[in-house]
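Have a look at the structure that comes next, please.
Missing here is one protein chain; the remaining ones are kept as they sit in the complex.
Labels A, B and C are assigned to the chains in the order they are written; within every chain, residues are numbered from 1.
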Amino acid sequence: MTVKTYREAIIEAMILEMKRDEKVFVIGEDISGGRGCEDFEGEAAGGPMGLTQGLWDEFGAKRVIDTPISETAIMGAAAGAALSGLRPIAELMFSDFFGVCFDQIYNQAAKFRFMYGDQGATPLVIRTMIGAGIGCGPQHSQSPYSIFANIPGLKVVTPSNPYDAKGLLISSIRDNDPVIFCEHKALLGMDGEVPDESYEVPLGKGKILKEGNDISIVAIGQMVGVVQNCIKSLEEKGISAEIIDPRSLSPFDDEMVYDSVEKTGRLLVLDESNPVCSFGSWITSMVSEEVFSSLKAPTKVLTPPHCPVPAAPNLEAAYLPDVETIISASENLKNYS
Amino acid sequence: MTVKTYREAIIEAMILEMKRDEKVFVIGEDISGGRGCEDFEGEAAGGPMGLTQGLWDEFGAKRVIDTPISETAIMGAAAGAALSGLRPIAELMFSDFFGVCFDQIYNQAAKFRFMYGDQGATPLVIRTMIGAGIGCGPQHSQSPYSIFANIPGLKVVTPSNPYDAKGLLISSIRDNDPVIFCEHKALLGMDGEVPDESYEVPLGKGKILKEGNDISIVAIGQMVGVVQNCIKSLEEKGISAEIIDPRSLSPFDDEMVYDSVEKTGRLLVLDESNPVCSFGSWITSMVSEEVFSSLKAPTKVLTPPHCPVPAAPNLEAAYLPDVETIISASENLKNYS
Amino acid sequence: MQLSKDKLIDAYTRMKKIRVFEETMRDEFAKGTVPAFIHLYIGQEAIASGICVELNDNDTIASTHRGHGHCLAKNSNLERMTMEIFCRADGLCEGKGGSMHIADLSVGMLGANAIVGANAPIAVGAALRQRVMGENLVSAAFIGDGASNQGAVFEAMNLASVLKLPVLFVFENNGYAEFTGVDYHCGGGDIAGRAEGFGMPSYKLDGSDFFAVQEAAAEAVERARKGEGPSAIECYAKRWYGHFEGDPQHYRTKEELETIRKDNDPLIIFRQKVEEAGLVESSELDIIDDDLTSKVFNAVEKAKNSPLPNVEELTTNVYEKGSY
Partner (left out) sequence: MQLSKDKLIDAYTRMKKIRVFEETMRDEFAKGTVPAFIHLYIGQEAIASGICVELNDNDTIASTHRGHGHCLAKNSNLERMTMEIFCRADGLCEGKGGSMHIADLSVGMLGANAIVGANAPIAVGAALRQRVMGENLVSAAFIGDGASNQGAVFEAMNLASVLKLPVLFVFENNGYAEFTGVDYHCGGGDIAGRAEGFGMPSYKLDGSDFFAVQEAAAEAVERARKGEGPSAIECYAKRWYGHFEGDPQHYRTKEELETIRKDNDPLIIFRQKVEEAGLVESSELDIIDDDLTSKVFNAVEKAKNSPLPNVEELTTNVYEKGSY
């Protein structure tokens, strides 16, 4: 067991899987970085966020493939490669760029199995960066995982810590369907215990981070860390929260949430996506439909407001749900009658 | 007052607005159709579904602009034209194609006002066809309005009948923000009373189609017609349904729904989009949060299942929520205790 | 024309099969038995056939909304393909795809595609097997003149060129994109020339002449297999019928239709060439004609009499079984 960052965990997962299976390869922009330049003599950059560092040195240009800035071609090529037997890991540098290439993801890769009558699998992983919080502005800070989860045929994963990042990525690479693997940019430097060997964290299995009796709090991605910062205050206020990290949104561990709400009778969801048709609203909608009789209080979703992510640091801070809002929402639910 | 089809109502709205304001123009694929061919001598096709028939004859090629098959260029040009003072109506032939051009819609047009500090408006209408039911298969039958409604900065409209189609389209053209106007392909031939003169149906105002006391049923787009076919049976079963057509999803008339649920205590939503993070789930999530204490039964959303739209006609029929399912869901809610 | 007799017979069979099949589908559509819109390939038979005779089962193609011809030229299973068009349970795609989404992975037919231009990057992806695994294969994308204006197609050409992948970009210039002429929609007017701009050799040829297509394909395939990268082949051949069945074709003249049928029938041109050169007897081809007529007839009858999918199948195969 060693302490590694979220970034290191991701790189390690790729290296292990590339060693295990020669069909796995990585394709994207600047992922070796510079290796294409004629007069190159420095070290391979490994992407602007260093998320593919070392891959080129280990596996070379046949399996670590730099591309032009052409996301449609990247995603389409990855979809086509997967359909014909390879196991691509395609990088979409920022998830905000899904708008230039979504057809290849949602009309192609996601539909191949169904539309072509299960003739083949599409074992494709799309690694992409989500999230606000570090000043990247309206077009580089979004978290469109609710949109991804809306699409039948896609799987969607949102690791909140280094351990899960590694295990979920390994599972995603071994999975036989297209998976969108959402890496949160504010978590890349986060430390955690990460075993050196290979292990899987299964898709569709949530994790109870803390048991509790008064309120179930489901937190996604970066929000997991934020809610963990609330635990002490909540306890001080006499609120026993059960905290759930679903880890994957599609498939989603609805049973875990139902069981928890049946126990607590109260549900709060913390979600960084846009509010309307958010994943948070999907969870509360399911709960309101499936375990209605257990509910002692209204369900509650905390998301950013219905606006783009602003550039100004003080506005961006106000944009994200924070400790204070979470605590007061929890109190309201606890005191509801 | 004359009887017109949904298709005719749409054409009429465009003609009236183009006459009123020289800044309004239409751009898209095959919208005059054939006029570009050197040896053309027939009539202008007006789009594969005839939705722009007659426009070219009335306004000519300067304002009825045929394009190559390049949706990104179309949407981007429309966004740029709107930002610089024109009022484009851009046609996205099938909404299923949003995946090839969504960046221009969601990162550009939708964000201009916010991101550029309210320096200018983006009065853009994107007319696009949604919906299943006529055998178009997995890539031509989708209803991605939940995804559109997720995006801050976009407005989203879903007319269910000819009268609303005309009035909502006129309002959308006059609106100073980007509007996605969703035309349902199964409704194009639907007849209805449509005044000849110009009128607006405001965005953000729902319509109560029928008052009732036992259950509130919110139906979107094509589902409005389906629920209307249930009214008699519901009455026979002693269920007094209040039926709401929200007409626009963004802005959404949440007050109308809250008021209704406060009266009935029960909510059923009929929605043709994919289930996960559907607009239906957003409505029930809001209701479960805002008027929880009025709820006498679980909220319920009926959507198609989490799968692509199949080609086979019998599967497609099973895909859409139908009269039987609606009636039995209503009974379940009514009888819940 | 140095092809073996077997190959000539094979080529003719592919083309003729498309012709007979499509004429039959036209009749069926008129009768109302086909559950959706169909887009006929007649007039372009030599393109799919000229390319596919140069490919093996291990080689792949990615097709379009006008895909029946590509399927047949790549030797997809005729019966199961017909069933798919009729959306039957035993269709290649279990009835879930229909005419615009037929695939037959067993022969490298990666799928028809109702998103114009989307097949180009997919074909590039299949070609990555050469780079990643060292496999000997070629991948072809069929791209309409209209589709040639999609960003996906340009990006795909650039990527294939940068990575030197074994891809054939086959541009089927049939004069129209729906109702809009290529003279209008194609800036610069030279599809092959635009492809050359991405750093690949290109051909521009008569797509109703099988031999013109096949010769270009043979060269391009050889280069691709050697690892020398992609090529573009622009084939000009107008479609004989409407964009879809039911299209009144106001955008073109009766004379145009008569001329192409008279002067540009790929089957007549092929027959003339091989018969004049004494390579194949007319009577041998007549036998093939008869054989195909009955094969297609049988396939259609069988399809129409086979069951639709079970309604329980609606939600299967969205994901790998047991994984969701």
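Here is the rule we go by: a contact is a pair of C-beta atoms (placed from the backbone, for glycine too) under 8 Å apart; a residue touches a chain by one contact, two chains touch by 3 or more.
All of these numbers come straight from a predicted model, not from anything done at the bench.
Enquirer: Kindly name the visible chains that come into contact with the excluded chain.
Expert: When the full complex is considered, the omitted chain touches A, B, C.
Enquirer: Which one, A:4, A:113, A:140 or A:266, makes contact with the chain that was left out?
Expert: Result: among the candidates, A:140 touches the missing chain.
Enquirer: Given that one chain is not shown, which residue among C:82, C:150 or C:174 touches it?
Expert: Per the contact definition at the top, the residue touching the missing chain is C:150.
Enquirer: Quick one: which of C:96, C:185 or C:271 touches the chain that's been left out?
Expert: Counting the whole complex, the residue in contact with the absent chain is C:185.
Enquirer: On subunit C, what residues meet the omitted chain?
Expert: These residues touch the chain not displayed: 149-152, 154-155, 157-162, 184-190, 193-194, 196-200.
Enquirer: In the complete complex, the non-displayed chain touches which residues of subunit A?
Expert: Where subunit A meets the chain not shown: residues 29-30, 33-34, 36-45, 48, 66-70, 72, 96-97, 99-100, 135-140, 305-308, 310-315, 318-319.
Enquirer: By the contact criterion defined above, which parts of subunit B meet the unshown chain? Give residue numbers in ascending order.
Expert: Output for subunit B: 22-23, 25, 27, 62-63, 65, 67-68, 70, 72-86, 88, 103-104, 107-108, 112-121, 152-153, 155, 175-177, 203-204, 251.
Basically, only the chains that are shown with their structure count from here on.
Enquirer: Averaging over Cα atoms per chain, report the distance between subunit A and subunit C in Å.
Expert: 39
Enquirer: Can you compute the centre-to-centre distance for subunit B and subunit C, using the mean CA position of each chain? Integer Å is fine.
Expert: Chain centres of subunit B and subunit C, defined by C-alpha means, are spaced 35 Å apart.
Enquirer: How many angstrom lie between the centres of subunit A and subunit B, each centre taken as the mean Cα position?
Expert: 30
Enquirer: Which positions in subunit B are in touch with at least two other chains?
Expert: 72, 96-97, 99-100, 137-139, 306-308, 310
Enquirer: Can you list the subunit C residues in contact with two or more other chains?
Expert: In subunit C, 93, 95-97, 101, 113, 115, 118, 151-152, 318 touch at least two other chains.
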